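Here it is, the structure, as structure tokens.
For this depiction, one protein chain was excluded, whereas all remaining protein chains were kept in their positions.
This part shows chain A:
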Amino acid sequence: MDENTAVQYLDSLIGRTLRVHATDTRIFVGTFKCTDAARNIILANTHEYRYPSPSAVRDAATDANELAAESAGTAQNINIKVSMTSRFIGLVVVPGQHITKIELEETPQQGRMRDTLRS
């Protein structure tokens, strides 16, 4: 990838929704606005997602267990679903050194198109 294609690639991401994972496990989801050589990323209209706290998981598990116990009797290996806490925090900059993972949100259609374009 030379400089031109790199810029082109990044330009194609501008305005798309990115999920940026930070070193402290939080996830920032927002509209990609700007980046630089140090991979600092500016996101607009950002929501912050945080993994549920252990107590919330524990509570949910207890509930699920009780539910399972009532219905089936076996309380083993059931999947529980706890939503992440989220809040709106607006315009943020995530410093490059704190980024662990970057994900692009796209519909399957977009994904297919990208694949065909690349191949």
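Please note the rule applied: a contact is a pair of C-beta atoms (placed from the backbone, for glycine too) under 8 Å apart; a residue touches a chain by one contact, two chains touch by 3 or more; residues count from 1.
Everything below uses one rule, namely that contacts and distances are computed from a predicted model.
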Answering from "Fanconi anemia core complex-associated protein 100", "F-type H+-transporting ATPase subunit epsilon", "V-SNARE coiled-coil homology domain-containing protein" or "Mak10-domain-containing protein": the UniProt protein name of the missing subunit is "Mak10-domain-containing protein"
In the full complex, chain A touches the hidden chain through residues 1-3, 5-7, 9-11, 13-15, 19, 22-26, 28-29, 33-39, 42, 44-45, 47-48, 50-51, 53-55, 59, 62-63, 85-96, 98, 100-108, 111
